[in-house]
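This is the structure, below, for whatever I ask next.
As you look at this complex, bear in mind that one protein chain is not there, while each of the others sits in place.
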Amino acid sequence: MLRVEDVHLSFGGVKALQGVSFEAAKGEITGVIGPNGAGKTSLFNVLSGFYTPSTGRVIVDGQDISGLKPNARAELGMARTFQNIALFRGMSVLDNIKLGCHTRLNTNLWSALRYFGSAQKEELELRADLEERIIDFLEIDHIRKAPITALPYGLQKRVELARALAMQPKLLMLDEPVAGMNREETADMARFILDVQEKFGTTVLLVEHDMHMVMDICSRIVVLNFGQQIAQGTPDEIANNSAVVDAYLGQAA
Amino acid sequence: MINGNLKATYAADERINNNAYKTAFVWGFAALAALFPFVANDYLILIACQYGIMVVAVVGVNVLTGYTGLISLGHGGFVAIGAYGVTIIHAGLTALSVPAGLQPFIAIPAAMALAAGIGLLVGLPSLRVKGVYLAVATLSASFIIIFLIELDALAPFTGGKNGLTTADPSFFGWVLDTQREVYALIAACAFATVLLVQNLFRTRVGRAFIAIRERDYSAEILGVSLLRYKLTSFAISAACCGLAGALFAYFYARVLPEQFELLLSLQLVAALVVGGMGRTMGPVFGALVIVLAPEFLKLTLGALMGSTVEAAQIRAPLQEIFFGALIIGFIMFEPLGIAQISDRVFRALNRWPFARG
Amino acid sequence: MGQVFQFAINGLMSGAIYALIALGIVAVYKATRVVNFAHGYVIMMGAYFYYTFAVLLPASDWFPDLTYAPDWLATAKAEAPMFSPAAAYLSWLENLPRIAFGLIAAIIAASLLARVIERFFMRPLLGQSQFAMIMITVGLISVLSGVKSMIWTGDAASVPYLAPNPAIRFEVFGSPVFIFGANLASMVIAIAIFGAIVLWLRRSAAGVAMRAASEDQSTAYSMGISVPQVFARAWVLAAATGAVAGAILAARDGISPSLGLFGFSVLAIVLMGGLDSFVGVFIAAMCVGVLEALVQWQLGGDWVEVTPYIAVLIVILIRPHGLMGSEEVERI
Partner (left out) sequence: MKHTSLTRRGLLGSAAAGAATLAMPTVLRAQPSEYIIGASLPLTGPFATAGQLIAPALSLFESMVNGEGGIDGTNIRFVVEDSGYVPANALANYQRLLASEGSNLVAYYGDSTGFMQLVGPELKGDQARMMTSTSFATELANPETHPYQFMSGPTYADQFDILLQDIAAKGGKTVAFIHSNTEFGTDPIAHGQARAAELGIEVVLIESTKAQGADIPTHVTKLAQANPDYCILQGYVTGVWPQLIGGARQFGLQTKFMGTFWGMEKLIADRVTAEAGPFLEGYQGVMPYRYSYDMEDAPRLQQISEISKVALAGTPLENYMPTWGIQAFASLELLTIALRRAAEAGKDLSVADNVAEQVAGIQDVDLGGYYGTNISMENNKVGVGRVYEYSAETNLFTPTSDWLTA
């Protein structure tokens, strides 16, 4: 589904990524872990096209997308959430989620100006679809009209997930979906992620600090440290990998 | 839960006039505008026409600055293009002996298209810069537009500093040669503009604009093409201002370059700030304040000082200070503008007597 | 060739004044991250203060006579032929007391004005969006212009040059070159002030505090730097240099409300140079000055007005953050 081939990224003298290569299999949850500053978010930014890697390729469904702009990647079915929540704060929850469907809709400028007719039809269908498929599913029907700023952190994370899901993504990239959540919220989110994978068969790529969650839900794990990929494998393999243990212990010490 | 707002269908929930007071307000406003030419005197017609033209232009600025978050201090230039465009195209159609009754139907859209085209060009820097850089870029563009209009070399087309006389438009033989008749055209266009642009924001197109305003890079990652939507926003915005310019030319029947200088651009932005950025009713309220403020000031001064030369002399400076104070006051104390205040009022009305605020 | 030299030097003389004005915009931006669209109007106020203290006040009956007129000066003046360099020096000397009084009083008045603006309009909006800041300064344009019309009439008047104004004539490659002495002196004054202030900001504690505040306001605050004081200082610096620039411009071109519009072309220059780079802005100012003079020579006066605007559009399209401005890194 997603193949990353030898990606290098540097800012001036700082080497953020040095030769990252891995593959995320279709319909599975792949985790990317590593200590702070390991380059996880940089990797995501390369994947969503915000940073251009100095060398290396990103391949989705056999298509090289290295040269595509972020919005073109979205059209290919790549969705993501952000570490520090990038919801549109001036819009309601519902509008945020609707925005996630941008690439799936067809209304053009002229039909939008008229509204009545095809645009209205599409909007109402979209609304019904979102209500059933996303809002009920993620249990956020009570806040659909609320402004983003009025929501607690955990719910904002969930709305962001809802927005990403609205894209009906083939590849869902989640950047620390449970960071800063308590145990109960984390469990909820983990359940939602697993539900997504099961119900829609979505390929999930996950950056996370919470080891328990990663070990529980991921089928494969990639470990980064200082921009280098130090290991990849199943959760069991990673748990027993000495380099990984060193990296984490080294950080702790 | 918000009471008095329960809906049975999604269609009902997606309506804009989602409470009875709003509906009454909109229809009341429309009725008032329709009756207006039959009761108002010439001066009120003049004010109303200025207001209508201003609304159309401010709606344009609202699309760009209010909804898409791209600051422009140069929209007066687009109004100028609309005004000159319609005048020149109209004259050209007459020369080509297109039937008079059809001319405005070609000239107005053509002028709008011209403004939109130039809007695309002026919008190019927005792909690379934002904020203050864009403000200065648009300001510069408007200076250059006015300069080109005034340029002697182009004077055979634009009339240079002397301006041009616009022919009276004829709609299927109905010649609008009084201001009262042009009022009908202006009122219709103002209503249509507000409505059509409002429609945009019920669909993906409008949502994409807002997403760009909120956070352009996340919008891009969600699939919104910045190139396409920023330029679209510029084009729509410029087209509205072009329409305002076309109405302006038909209304005054004479276009002079100095009418479109910096002051106009600043008035447009000020009207938006006062009315409420990124709100449908923002331009409607804001333009009203900007158009009526000088009249209000004149009445007050007249009551205080009589119609003396001294009063006349102090009015313009006071007007300028008042204008500046309006912008500053709203930014400081009610950055969401009058639309926000009116929302509070409508909400309170709707909940009354069960809750306040 | 001689002609090119003539217009180049004219351009450099204007460029130096642009640089002095631009200094105010950059200083305020560096300290407060506010781009002051109303800076031209602050300068206009400075010029009118100079006009008031150097021309209007000394001319009124109740104010002490500020001309220096000992007998020897009167005799020498009577003997010097009209429009001769000697006459120029003598008439400057005669007016020196009111020039000095006017300039100092104008600087003080402009600084007070800046403090008022900073305290009541800018400080309450600390940390607001860039749009809010821009709009506040746009509102200020209108307020300042209105206040100006309330106090002073709209007509154009003359004010004395800061420096003596002999005509300087010489030949370069066989063609004559004319320079107004006062303009040359103004160029020197402008560049000297520009250089001194940039050095001061680089070296002094106040300059360091300003840079710290611009990097991160809250951190600077917690480090014991009085951020409001830094802001006030930047505004005063801008207004004071603006007053000098205003006085120079008013003497050169006559005083009029159109001085305010001048600020927009300088704003274009600032963006061209890079909002936060003194060096870049200085280079841009000089380039635009020379460019304007050459345009004036080849295309005529009409084109001069749009020269900075065309230039800034081109520069922004090629280098979005100006010649030497630093790019803000976008983070997700």
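So that you can tell them apart, the chains are marked A, B and C in the order they are listed, and the count of residues begins at 1 in each.
Assume contacts are C-beta pairs under 8 Å (C-beta built on N, C-alpha and C of every residue); 3 or more make two chains touch, one makes a residue touch a chain.
Predicted, not measured: the structure shown is a model, and the values here were computed from it.
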Taking the whole complex into account, name the chains on display that the unshown chain touches.
B, C
Full-complex touch with the removed chain, picking from C:A167, C:M223 or C:V279, is C:A167
Touching the hidden chain, out of C:F262, C:F278 or C:Y309, is C:F262
Pick out the residues on chain C that sit against the missing chain.
3, 6-7, 10, 13-14, 55, 82-83, 88, 91, 149, 153-158, 165, 167, 169, 176, 178-180, 183, 249, 252-254, 256-259, 261-262, 292-293, 296-297, 300-302, 304-305
In the full complex, chain B touches the hidden chain through residues 37-44, 46, 50, 150, 152, 160-163, 165-166, 168, 173-175, 177-181, 252-254, 256, 258-259, 263, 307, 309, 312-313, 315-317
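Heads up, the rule we're going with is that only the chains that are shown with their structure count from here on.
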Measuring between mean CA coordinates, which chain is farthest from chain B?
A
Can you compute the centre-to-centre distance for chain B and chain C, using the mean CA position of each chain? Integer Å is fine.
35
Where chain C touches two or more other chains at once, by residue number
332
Scan chain A for residues touching two or more other chains and write them down.
50, 82, 86
Where on chain C is chain B touching in the complex?
35, 37, 121, 124-125, 130-132, 134-136, 138-150, 261, 264, 267-268, 271, 275, 302, 305-306, 308-310, 312-313, 316-317, 320-321, 330, 332
Can you tell me which positions in chain A touch chain B when the two form their complex?
48-50, 69-75, 79-80, 82, 86, 88-91, 95, 98-103, 105, 107-109, 111-115, 119-120, 122-124, 127-128, 131, 145, 163, 167
Which of the residues in chain B come into contact with chain C in the complex?
65, 69, 71, 73, 124-125, 128-129, 131-133, 135-137, 139-141, 143-144, 147, 150-152, 217-218, 221, 262, 266, 269-270, 273, 314, 316-328, 331-332, 335
